[in-house]
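Just one protein chain is left out here, and the rest sit where they should.
Order of writing sets the chain letters: A, B and C. Residues in each chain are counted from 1.
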Amino acid sequence: MTIMAFYGSIRDNGNSERLADIALQDLEVTKVFLKDYHIPPISDWNQAKPLHAEKDDYPSLIRKQMLADIILFVTPVYWYGLSSLLKLYIDRWSETLRDPSLPDFKEKMKGKEVHLITVGGDYPYVKALPMIQQMQFICDFLQMTFGSYIIGKGDKKGEVLTDKNALHAAGNLNKYFKSQLQKA
Amino acid sequence: MTIMAFYGSIRDNGNSERLADIALQDLEVTKVFLKDYHIPPISDWNQAKPLHAEKDDYPSLIRKQMLADIILFVTPVYWYGLSSLLKLYIDRWSETLRDPSLPDFKEKMKGKEVHLITVGGDYPYVKALPMIQQMQFICDFLQMTFGSYIIGKGDKKGEVLTDKNALHAAGNLNKYFKSQLQKA
Amino acid sequence: MTIMAFYGSIRDNGNSERLADIALQDLEVTKVFLKDYHIPPISDWNQAKPLHAEKDDYPSLIRKQMLADIILFVTPVYWYGLSSLLKLYIDRWSETLRDPSLPDFKEKMKGKEVHLITVGGDYPYVKALPMIQQMQFICDFLQMTFGSYIIGKGDKKGEVLTDKNALHAAGNLNKYFKSQLQKA
Partner (left out) sequence: MTIMAFYGSIRDNGNSERLADIALQDLEVTKVFLKDYHIPPISDWNQAKPLHAEKDDYPSLIRKQMLADIILFVTPVYWYGLSSLLKLYIDRWSETLRDPSLPDFKEKMKGKEVHLITVGGDYPYVKALPMIQQMQFICDFLQMTFGSYIIGKGDKKGEVLTDKNALHAAGNLNKYFKSQLQKA
């Protein structure tokens, strides 16, 4: 049973990361801070030409993701949606769906458990809901289970630590992750 | 009265572009195909260091956008949301909000009219709705008017041209744009 | 191939009815104006007592509905949702799900096609979207197909007749209904 966490923030120690720290406490997790990777935009997948001449960290990341059992997305609410760093990473999945070297991508993703932790400053409990609904559709498409989400409120650094409901939910998610790891 | 259109697709002549062609027929429009521009990810806006050493097309685009009266976003539905190319462009607005060289960004955006054309293959009439709701929040934040949106259905190239309702709505949007330009 | 239309408005000839008239032109349709029926609130379905001593038009309506192939819901946007008349009719389905005299309710509903026509006065293109999303979940639960929806704008009587996109979509829905009836 392995957990892989993808972070969409462009900040270090931002609010979404802080909240995820609670959910991941004392757990062995592969953490991917997307800002530290070089991921070029998707290419036109209908064209036969070589896709990315430039450095591209995506292929190794997606291979690791395919081996994880639980995927945790951690993203600030940027403009009422997933951060573009995280959205780009997900958009690249469209390439993998057509990648002959990874023919079992869809099969491998099926049944994985997805969790989402997000923090926003502008009434996120309502204004992040489209992001939640989008994530459900993403999970449906790949037949993944959308296990849970936590929406926290925070603008200034560390402010999410005053959102008691979010902290409590993150603590419960931590217990859940631990119970899953013990089962395995 | 000027119209500026931003295209989020990574394809040439994709379905969303085809639908937008109808809405923009016989109009003078500044078209920005985001895939042809180099837009680096947002940087941590709380850090004082110089932001982008690398080539960055964003600054000139945002300056043009501030002069437009109507903004048209044209994007495929990628993973049930805005394409990451377009989302990145919008995420960069967060930098502009803090850019001392553009102190009137918010003031200039206020009152602009935003329209959205999007095409998806997987029941987009329902599954693109979170994107519409997100766009409303984006417009609310900058006090822009969300004038209209068109959701078309299409997967293979040109398939959207069989979506009669979408074609008709694009035709009506074209008439509307023309009437606005004549007023001005 | 039979069509059954349920109207949730409390007005005669209101905007949603006017828009539905176009979609149903020259078609044989069973029209149910819910305001003309007496439908008592749902009862506690966990209690064994006789449910409705008072007059109740629901049982005969639900039996007719089970025979229809296509269900069209026509409702104004009241307080950003289905009218309570229509919502009550749907809530009563929970009783039918437990009604031993109709053991095949779920089986009969499966595969039916649902369409929704709604008209609202306060930016319904965005503010009626939660209603659309709700209807999708309703259809999913009973494994019905959510065929299409039309959102029209109108406040004063007849105002929807100026919403060109909605009129056009209603015309196309009419053509679709006719083609379905011919197939059968």
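Here is the rule we use: contacts are C-beta pairs under 8 Å (C-beta built on N, C-alpha and C of every residue); 3 or more make two chains touch, one makes a residue touch a chain.
Values in this document were obtained by computation on a predicted structure and should not be read as measured data.
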item	value
Partner chains on view for the chain not depicted	A, C
Residue in contact with the excluded chain [from B:Gln65, B:Gln133 or B:Ser148]	B:Gln133
Which of C:Leu82, C:Leu116, C:Ile150 or C:Ala169 contacts the chain that the document leaves out	C:Leu82
Touching residues on chain C - with respect to the absent chain	10-12, 35, 41-44, 46, 78-85, 87-88, 90-91, 93-94, 122, 127, 129-131, 133-134, 137-138, 141, 157
Footprint left on chain A by the chain that the document does not show	125-126, 129, 132-133, 136, 146, 148-149, 164-165, 168-169, 172
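Everything below uses one rule, namely that only the chains that are shown with their structure count from here on.
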item	value
Both-way neighbours, i.e. chains that touch chain B and touch chain A	none
Approximate Å spacing (C-alpha centroids) for the pair chain A, chain B	25
Whole-Å gap between the CA centroids of chain B and chain C	35
Residue list for chain C, restricted to those that touch at least two other chains	133
